[in-house]
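To start, the structure under review is shown below, and the notes come after it.
For this depiction, one protein chain was excluded, whereas all remaining protein chains were kept in their positions.
Order of writing sets the labels: A and B. Residues in every chain begin at 1.
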Amino acid sequence: MNQEEMFMKRIKQGEKIEATDWMPDEYRQLLIKLIHMHAVSEIMGAYPEKEWVPKAPSLRRKLAIMAKVQDEMGHGQLLLRIVEDLVYPLGKKREDLIEDIYYHRVKFHNVFHMEARTWADAGLIGWLVDGAAIINQAALLSTSYGPYARVLKRICAEESFHMQHGENIILTLAMGTAKQKQMLQDSLNYWWESLLFFFGPKEVTPAAERMIHYRIRTLTNEQLRQKFFDKYIPRIHSIGLTIPDPHLKYDTEKKCWVYTEPDWKKFSEIVKKNNGPKSRERIELRRQAHEGGRWVRQAMLCKPVG
Amino acid sequence: MKVANAKQAQEDQDYHRVLCEFLFQLADDELTLGHRDSEWLGLSPDIEGDVAFSSIAQDEVGHAVFYFDLLHELGEKNPDQLAFARPLTERRNATLLERENGDFAYSIVRHYLYDVFDSCRLEAIEQSSYQPLAQGAIKIRREEYYHRLHMSAYLNRLGQAGGEAKKRLEKAIHDIWPEIGGLFCWGEYENKLFEYGIISISVKELQERWIMQVKSTLLKAGLPWPGDWPKVKRDGRKGEHSPDLAKLLSTMSEVYQSDPSARW
């Protein structure tokens, strides 16, 4: 058996691969692509909610949303470390991985290109965007890459707080004044398309196929989207909201949700070309944070005199 | 003198007034700085450092909540009303803390200088005549330990690095110095605070302790001690504030004020 066959045997037996194990280049590249995007999405995901940290309408909300955004950065940290170990043999480091964001060499989730316009948007991100992310991440818990699996375990545990936090904001608005309810409905109307985009296009791309082959992931985009519908559509309805899709229904024969396809061209425009409403502004924030903080990092490395 | 709880404090009108005034200073200092700290979210020089800074922001706001809770027990409005609905002229924080963040050097220096002040102040209220405050101060001071450690680690390292970092720190100290005096103004009841034992040392003595500690840290970091500071232009303890605070308050209360009677 050659190295590659040995490796696949381990994968098929359900073994976890570690950073220091031999792995095919393709496996390494797929992991880097997936986890780098995941890490960067966490970091860029801090920005839409960060905008609402200074405006959170009670002391408790202020503390909770700070803790939540902090967790996103913390998840970014955990995931970056995984990527850093994977790119180490290729001569890349943290600095490069962050620069990749503003040189447009790494993508991040479509939702974080969108504007958080109202407090209801901030809540809805916590509820449904995090909900979608949790489904995504839960499906990755069984990934064949050990370091990723361990980090995901911790991330999922923390996400359970995010879920409660988001739901609490939403439930409060749903029980609130007419204006608050309207704000909530408006928010769902704005975010619904982005939520459909979140899981990616229906067709299984060659890269996705390879990821499934290596058991990096086990479910397809559409399977994940359907799981999201299963969990969240009944809850959205139960708090009196209307989903902005007149064709949405459950097909009892095929046992799946039927929905209006979003405009996937728009999706590509946002994610691949960074042309979403807030893409440029937020990437610029990340650039400023990184470049603007360079003098600190440089100085912190200087050996103290005497 | 020992005052066990809010009910006892309310029996002595003058004591009650002096105590509440002081609690507003404590609460507003922490809330304002915590708010400013939270603006660093996603913008720190390091991802790891970003996470650590956010915990400090949460600690500060958490401490403000503790003081607002005490005020509420003493008959003031509820903590959210106190935090979000009081006009600028009723805010009692030192003006230094409301200033916009500036660069990282400014934020670190301000935080460090405040942390030393706050830790001296907390030490002196651990023996406060107002028991609920004394008990809280013991807990809060233990949390503040980390803040000081963290800020002085930065200050020391950045100062010793020389070059751009040192220049930035020097500029920050220069910009901060005219407002330092605001920390050591405790409003019109300054003397009574001490007489009532709400705080166990005088503002003069606290100032001396602060100077001693800060001087030695600056020296170690290779930074000059700027000497005496001028009398402040605006005394935050008397409700005199800069446009920076007006802007901060309008941002902070934007959602809350859109319907103060609603639950959020």
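Following the convention adopted for this analysis, a residue touches a chain if its C-beta (ideal position, glycine included) is under 8 Å from a C-beta of that chain, and two chains touch if they have at least 3 such contacts.
Criterion: contacts and distances are computed from a predicted model.
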- Message: According to UniProt, what is the chain that's been left out of this complex called? Choose from "ABC transporter substrate-binding protein", "Acyl-CoA dehydrogenase", "histidine kinase" or "Phenylacetic acid degradation protein".
- Response: "Phenylacetic acid degradation protein"
- Item | Contacting the left-out chain in the complete assembly, out of A:E26, A:E95, A:E209 or A:D263 | A:E95
- Task: Decide which residue listed in A:N2, A:T20, A:S238 or A:T252 touches the omitted chain of the complex.
- Result: A:T20
- Among listed residues B:A4, B:I138 or B:A153, the absent chain is touched only by B:A153
- Item | Option touching the unshown chain, where A:S41, A:Q70, A:S187 or A:Q226 are the choices | A:Q70
- Query: Thinking of the whole complex, not just what is shown, which of B:T32, B:S55, B:S119 or B:T217 touches the missing chain?
  - Reply: B:S55
- Message: Contact with the hidden chain only, please: which subunit A residues?
- Response: 20-21, 67, 70-71, 74, 77-78, 81, 84, 93-96, 150-151, 154, 158, 294, 297-298, 300-301
- Message: To test your reading of the contact rule: which positions on subunit B touch the chain that is missing from view?
- Response: 46, 48-49, 51-52, 54-55, 146, 149-150, 153, 157
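Going forward, only the chains that are shown with their structure count from here on.
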- Item | Residue ranges of subunit A touching subunit B (in the complex, touch as defined) | 43, 46-47, 50, 53-59, 61-63, 66-67, 69-70, 73-74, 76-77, 80, 94, 98, 119, 169, 172-173, 175-177, 179-180, 285-286, 288-290, 292-300, 302, 304-305
- Item | Touch list for subunit B against partner subunit A, complex | 35, 38-39, 41-48, 50-51, 54-55, 57-58, 61-62, 64-65, 68, 79-80, 83-84, 103-104, 154, 156-158, 160-165, 168, 222, 248, 251-252, 254-256, 259, 262-264
